[in-house]
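This structure is in structure tokens; I'll ask about it shortly.
Yeah, one chain of the complex is gone here, protein chain that is, but the others are all in their spots.
On to chain A.
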Amino acid sequence: MKPPIFITIMLTVISGTMIVMTTSHWLMVWIGFEMNLLAVIPILMKKYNPRATEAATKYFLTQATASMLLMMGIIINLLHSGQWTVSKDLNPMASIMMTIALAMKLGLAPFHFWVPEVTQGISMSSGLILLTWQKIAPLSILYQISPTINPSLLLTMAIMSVMVGGWGGLNQTQLRKIMAYSSIAHMGWMAAIMMYSPTMMILNLTIYIIMTLTTFMLFMHNSTTTTSSLSQTWNKTPLITSFILVLMMSLGGLPPLSGFIPKWMIIQGLTKNEMIMMPTLLAMTALLNLYFYMRLTYTTALTMFPSNNCMKMKWRFECTEKTTFLPPLIVMSTMLLPLAPMLSILD
């Protein structure tokens, strides 16, 4: 894509999300979502093969349907309240429609079917934008309407998403599909806490974005898209191998790493609101996620897969791959746990 066009399109993607996040008029929210969707389509189709076109088409169809549902919810709200202001007292019917529409945009179960297929069909960098930036806008609207969301609807979708994200990712070897199921599971965790403490949802989103950004950048550095090519990283860049180990453990939510902070806070928030079964189920199904992250770690850093002998005697050239911002991101994805007491300023 020619640079001026690429800059214009990226500008529109960013400004679409900014409009959704900062506006107080429901029509502008819808316009922001549509601007974002329209401009992200050529980014998804950066590689000119039929698979990318199919992925972009699937993304467009599901997101357009979700925007239509959102518009229906907006108009029902207009009918019952007589004004267009984004406020927290929504008509219950409008709230249900908007929740379902935003769940479709995020990829929460049972509307998750597009996420693995779209993520697999596009290039790694497009997948990065899809799984991180595109989650910000719907979650900001859910944050704003969180007092009026129907609890049973959202909690059902949350628990189903974590289960689907866990079991769906078990049989995958393609890295993009693994990251897609990881995204579904994390969205489930975020939806679970939205009713009780939207601030923890923002915390989860921030840490999830940092970790997913780092994961994708490490994968792009090696140009790997499958587990088997990831298993040859030890020879190419041994440092990346150890980073992937620590990062996968952080994504799985293991304690001394920063991926543990959101899970801890969410379980604390849920138990303080007298829900016992829910955080138990969430924590148990998160173990499924941890299993396939561990499998990636095992193939990458803990064992040497069979390869031919020539591979071990590599002529090393200087690395020309740009690793913009990668060191701070890796530090932020793994070492933020000691800062967790700072969360007390939120009360």
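By our rule, contacts are C-beta pairs under 8 Å (C-beta built on N, C-alpha and C of every residue); 3 or more make two chains touch, one makes a residue touch a chain; residues count from 1.
Note that contacts and distances are computed from a predicted model.
Participant: Consult the UniProt record of the chain that does not appear here and report its protein name from "SRTD2 protein", "NADH-ubiquinone oxidoreductase chain 6", "Auxin-responsive protein" or "Aspartate aminotransferase".
Facilitator: Going by UniProt, the chain not displayed is called "NADH-ubiquinone oxidoreductase chain 6".
Participant: Among A:Leu61, A:Leu79, A:Met284 or A:Leu346, which one is in touch with the chain left out?
Facilitator: Checking each option in A:Leu61, A:Leu79, A:Met284 or A:Leu346, the one touching the absent chain turns out to be A:Leu79.
Participant: Would you mind spotting which of A:Thr12, A:Ser229, A:Ser242 or A:Thr323 touches the chain that isn't drawn?
Facilitator: A:Thr12
Participant: For the chain left off this view, which of A:Leu38, A:Val86, A:Ile209 or A:Leu254 is in contact with it?
Facilitator: A:Leu38
Participant: Spell out the interface residues on chain A facing the chain that's missing from view.
Facilitator: 1, 5, 8-9, 12, 15, 19, 28, 31, 34-35, 38-39, 41-42, 45, 48, 56, 76, 79-80, 93
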